[in-house]
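Of the protein chains in this complex, all but one are displayed in their positions.
The block that comes next holds subunit A.
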Amino acid sequence: MSTPQPPMPHSAAPEWPAAPGAAPSAPGPAYPTYTSPIPVVRTHLGHALASEWTKIKSVRSTLWTLGVFFALVVGIGLLTGLVVASSDPDLGGESPLSLGFFGLLLGSMCLITLGVLTTASEYGTGMIRTTMVACPSRGRVLAAKALVFFLVAFVVTLVCASVVGLLHVSLLEEHNAADPNGEEWLKGTVGVSLYLALLGTLSLAVGSIVRHSAGAITIMIAAVLAPLVIALFMFSPSLEDVQQALFEYSIPNQMSIFYANSLSESGPSGWDPLWIMLIVTGAALAGAFTLLRKRDV
């Protein structure tokens, strides 16, 4: 040890208060205790929400992932709209909203990333300990993270999907596109936004379970793409049913159901994908919560 140690003045020794004997576990008489002027507060979920909101908005990575998300969704939406409009097609009464699908499919990767980072990155930096020390109720921490993230993801997706929807409708009006009715608008904006926000929340739960950012992101991207890719190469007739199920329940196909164009006629329809995702996300959050309580941080 190279640090020079200043010599201890001898006179300091007698000032030390003597320890009260060899029975340390015995609660002694009244000790002088410090009382803080800060008012005591019974904390609740609201405090955790405020805290997680500050966390999510105070790091650059949130801005980046959401910025890329916006650029992808609106950019790709604009491009597809322009390409379709310039080819001077006759859309034959088809809803123009369905063109928004491509941008959102790619954009979902950003929501997955942000969802995973919300939980898993705290394990990478060791900040999870600070978080759990500040809020020992682990369920509350997870609930606050999930709620804040879900709302952010939902609002951002809703804005993007609405912008792209309006863009497509105005671009393709003169090409015999259908004027989308109320339910089509609802499904193509609120519906798909809820779905994607839930997909991001699922990623958040997986991030909390896996505790490793890169690992959790890989798992989630595989979950989105693998079923579809695997199904593409299932040529054996005996696997036809499996192939069909993989197609129908793959996440891209479930997303496209919000635009009423599925890869197949059977399988989930209407609002089904939302309920499926709600159940899966709920189960993942329950698993994450159980593990969070059981494991050491």
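What we mean here is this: contacts are C-beta pairs under 8 Å (C-beta built on N, C-alpha and C of every residue); 3 or more make two chains touch, one makes a residue touch a chain; residues count from 1.
Throughout what follows, contacts and distances are computed from a predicted model.
The protein name that UniProt records for the chain not on display, among "Heme exporter protein C", "Succinate dehydrogenase/fumarate reductase iron-sulfur subunit", "ABC transporter ATP-binding protein" or "NADH-quinone oxidoreductase subunit K", is "ABC transporter ATP-binding protein". Among A:V59, A:V83, A:V155 or A:A222, only A:V59 touches the chain that is left out of the view.
Counting the whole complex, the residues of subunit A in touch with the unshown chain are 1, 3-8, 10, 13, 16-19, 22, 24-25, 27-28, 31-38, 40-43, 47-48, 50-52, 54-55, 58-61, 121-122, 125-137, 294, 296-297.
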